[in-house]
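Every protein chain except one is present and positioned as in the full complex.
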Amino acid sequence: MDIFLQQIVNGLVLGSIYALIALGYTMVYGILELINFAHGEVTMVGGMVCIAILQVLLPAGSVPVVVAIALGVGGAMLVCMLLGLAIERVAYRPLRRAPRLTALITAIGVSIVLQNSAMLIWGKQYVSFPEVIEIQRYEFGGAHITNLQITIVLLALLLMIALLMLVYRTRLGRAMRATAQSPDLAALMGVNPNSVIAATFIIGAALAAVAGIMVSAYYGLAHYYMGFLLGLKAFSAAVLGGIGNVAGAMLGGILLGIVESLGAGYIGPLTGGFLGSNYQDVFAFFVLILVLVFRPSGLLGERVGERA
Amino acid sequence: MHSQRNLVWFSVAVLLSAVLAFSGCSRKDQAENTADGALIIKIGQVSPLTGPQAHLGRDNDNGARLAIDEANVRGVTLGGQKVKFVLLSEDDQADPKTATIVAQKLVDAQVKGVIGHLNSGTSIPASKIYYDAGIPQISPSATAIKYTDQGFKTAFRTMTNDRQQGRVLGEFLVKKMGGKRVAIIDDRTAYGQGLADEVEKAVKASGGELVAREYTSDKVMDFSAILTSIKGKNPDVVFFGGMDPQGAPMAKQMQSLGLKAKFLGGDGLQTPEFLKLAGAAAEGATASSPGLPIDGMPGGKAFRDKFTAKYGVIQNYAPYVYDAVTAMITAMEKAGSAEPAKYLAELPNIHFTGVTGEIGFDAKGDVLGGAITLYRVKAGKWEVMETVVSGTPLKK
Amino acid sequence: MTTVWRRRWHQLKNDRRAALAAFMVMGIVLALLPFVTGELLGRSWVRIIDFALLYIMLALGLNIVVGYAGLLDLGYIAFYAVGAYLYALLASPHFGLHWPVWAILPMGAMVAAGFGVLLGAPTLKLRGDYLAIVTLGFGEIVRIFLTNLNAPVNITNGPQGVSLIDPISIGGFSLGETHSLLGVTLPSTYTYYYLFLVLTLAIVFISIRLQDSRIGRAWVAIREDEVAAAAMGINTRNVKLLAFAMGASFAGVSGGLFAGFQGFISPESFTLFESVIVLCMIVLGGMGNIAGVVLGALLITVFPEALRYLGELQQLLFGRVLVDPNDLRLLVFGLALVVVMIFRPAGLLPSVRRRREFSADESVLTQEQASLYDARR
Partner (left out) sequence: MTHVANPSSAHRDAAGGLPAGAVLAVENVSKHFGGLAALDQVSFQVHAGEIFGLIGPNGAGKTTLFNVITALYVPNSGRVRLNTQTLSGCKPHAVVQHGLARTFQNIRLFANMTALENVMVGRHVRTTAGVLGAILRNRATRTEELATTRRAQELLDYVGIGRHAQQLARNMAYGDQRRLEIARALATDPVLLALDEPAAGMNPSETESLMTLLTRLRADGVTILLIEHDMRLVMGLCDRVVVLDYGKKIAQGTPAVVRGDARVIEAYLGGVLT
């Protein structure tokens, strides 16, 4: 039982990170119907920048740790926002009328560029996250959870709620939803699609930055290649929840996280030891495919009618 | 009508490509002499100079350069003809396909021998090309059993293979670390899986019980799920076959999950990198590394001084590369020729004391008398525990 | 009416003549390519061209699925893997089997096609990016099985891969060794080149023939508007599955050749990145247009290798190597992708169709229809 509980905890932590990144994918997709492949890389940059800043500030010792962290997070978010904006401007805006596949390839190109630039800047080695946070372990029902994990989950939750507020309570949010519905109509209503889209990218990037920092803090390291896999998982999560749907991304992220850790933990017993944790991704993808076969537009995705 | 138009375009495309192919300007190398009439002998070196393992690749490159330079300074004459060695380094990006391409490149360049490749996954496909060309290949760091198991008489290595290392680790795990209940994790790479399987065999052979066999990949950072289910089986030792980027967070997550078992790894973990990434969690971790500790090596101290003076800190395999080059040159001198056909026959007969210990090859091309050393992290440093001679004892 | 026919006939005749000329040029170039390249750049470049040919076959296969039928497939490399492993297991000491190539290759095509249908079946209802993610999952699943099917029963030999695969040999003539025919020495890589060339041309031929056929039109119709296609009496299910099967079979053949050529295969050669690269090839070159796809495949295989000379370039420019050329390779590659896509959204050699589509004259209708974010073409 305590094992099961522990797996749920593991899944929850992993899932809330996926969810944060998935939001970026789903928001951009909702408006542009574009898979922003480079989003995972933005996450990586977030982690890297934060580490870089901390490495500068901490040894100096002049600033208290809290300030250092604040600066690190703030700096990372700022850089990523600018990066998101730049990506939209340079790589995607010129292609809005082009076939979607063209944009997809550009996105792939951008992510390759970001990866290798990161490699040139921060090197090929793994970078370790300075141990600024004193790890506390709490135990309940035989399951362990650290203060860091709790922070991650809570922070993720907070950000998601904030985003929901933004999308459903503010003018910008209304503009976003309008643009997502029909860019042309929105334009007629006096919404400037370009600025809305820019805003979307910026917000997504900010969330990605936070996620990236969480990841590198949680695992204690960062690497120029780490964005790819994260992005892939997050994108799957977004699709699982119904891409284009904000709530769906959150649900999908958490769900994927839990499915993965339960899969890793129980696929052996389930299959009588025939399959082991080496098939955990098979398990995850299998669930994804099942969901899509029965709900072709994801869990919360509204049925997209015949649009030709 | 499309079809015809397509054909026209197709031919255009082909032409374009041909032009493009030629545009990659390059010159062909012939056997030439230096000013002072010394015959130039080309020796190839292949390792990943890019990608995540670039630091190791560069290290191998430096090791080879050091050996070559020394040989040239010493001055080598083969069959009365004074020779000068030249090193050609190629990057195989740790990718099998690229490995075959650069191998072909070296064969084209008429190298007399090849030092490399660094990874098993690249050494194996490349070994066929060298074998077909009859060019001797000595890998300093490929540990997969298969490498020397293919029956290619051109393939040698100066480092103990997975079986030798795995056996030592397994026995040590059970007998010295007191591992009754053992959990084994591998990263599903050729290296990790190969080593883990050998360790599993050895553990069972020496009476340990395998309570869990879990798997991960060489790209992920989250192991909490598998560690949790391992915790359920409460083992007293966890062995991980893989590299430091995974090993370090694994050690951390074992802590935060309250998994008390001892942590053991292979040479992929016995690196300064692991200490850096795992921080406090590294304390008490144990790992093996083929060969003697650098200071325990016959020529260790001297070598390190020379190396660090020239290239800075030794990453990992440089000493084995150094010995690989020495072995090759020794065989050439014994045969009095750098012609592969001639000195290849001598390679199995050579025997000398290299930096890493007694060097000699068995019938398969594996190194004889390979030693394995075990280290433990104490106060944030790797400390030598003991050295075990694993390979077949040297015939004197 | 009659005038229409006359015009057609003329076009046909002209193109015939052009095509004939093209054929001859092509023939000469292709026949001499390995020798010229081998002399100028060394045999390693012939090997690179061999790989390029394999990728052309792959790309043409994916072109049928994505370019013609408009089904975004991100797991395509799985079929390549299937072909490769089939060859490796049936012609290597691993199982002690040594089947002849003429038996394995067709089988590889079949089995791969079977997998194609297997993948297609559950995804028929899915569109666009949902299809993409499911196919991606499929590709990963195949790779994971290849990596792990070494236990409990050792089928694929797991991460260690399969080595000592028999070189392809046709009627006792082994492509694995160097031959000399009438005074000309033919190294292994050259003979492989000619084999791959023949098969590539065959696949090009098939693609061309399919393009202007009843089936080809059905594929494009489905890409354009699935509902309308069904309303025109096209059995969308079967036609889609057919596309998956055809595409996969090309990959199956290519994979088999790869195994025989390389002599060693392991799961790491069949990662998602490979699928993405093949997709890049067809989009970069010009989706749906065979010449474009061929060009794309050639560029993407040859370009990164050519970039190995970046070092010498830096020498020329700055007198010393500032950045390790190997570090710049992928970066430049990525940049190239972005730039080409921005300036030639339809690819380097767009298909006739797409070229028209992009030079769409601003008729009232197009203005009405072209939504600001119309990405649904």
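When the chains are written out, they are named A, B and C in that same order, and each has its own residue count from 1.
The rule is simple: a contact is a pair of C-beta atoms (placed from the backbone, for glycine too) under 8 Å apart; a residue touches a chain by one contact, two chains touch by 3 or more.
Predicted model only: the values in this text are computed from it and were never measured.
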item	value
Contact set of the excluded chain (shown chains only)	C
Sole residue of C:Ala52, C:Ala229 or C:Leu337 that reaches the chain not shown, by the stated touch rule	C:Ala229
Option touching the unshown chain, where C:Leu175, C:Ala218, C:Ala251 or C:Ala306 are the choices	C:Ala218
Hidden partner chain, touching residue among C:Leu74, C:Val111, C:Met246 or C:Ala259	C:Met246
Subunit C, residues in touch with the chain not shown (by the definition above)	1, 4, 205-206, 209-210, 213-218, 220-221, 224-225, 227-236, 242, 246, 353-354, 356-357, 360-361, 363-366, 369, 377
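In this text, only the chains that are shown with their structure count from here on.
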item	value
Contact graph of the chains (line, ring, star, complete, other)	complete
Centre distance in Å when subunit A and subunit B are each reduced to the mean of their C-alpha atoms	37
Inter-chain centre distance, subunit B versus subunit C - centres from mean C-alpha coordinates, in Å	34
Overlap residues in subunit C, where contacts from two or more other chains coincide	147-148, 327
For subunit B, residues that touch 2 or more chains besides their own	50, 188, 215
Touch list for subunit C against partner subunit B, complex	8, 11-12, 15-16, 18-19, 22-23, 25-26, 29-30, 33, 36-37, 39-45, 47-49, 51-52, 147-148, 150, 158-161, 163-164, 176-177, 188-189, 204, 208-209, 211-212, 262-266, 268-269, 289-292, 294-295, 298-299, 302-303, 305-306, 308-309, 312, 324, 326-327, 329, 349, 352
Subunit C-touching residues of subunit B, taken from the complex the two chains share	1-18, 20-26, 28, 49-50, 91, 93, 95-97, 100-102, 104-105, 107-109, 121, 124-125, 128, 132, 144, 146, 150, 188-190, 192-194, 215
Touching residues on subunit B, where the partner in the complex is subunit A	50-55, 188, 213-216, 219-222, 224-226, 228-229, 231-232, 244-245, 248-249, 252, 255-258, 273, 276-280
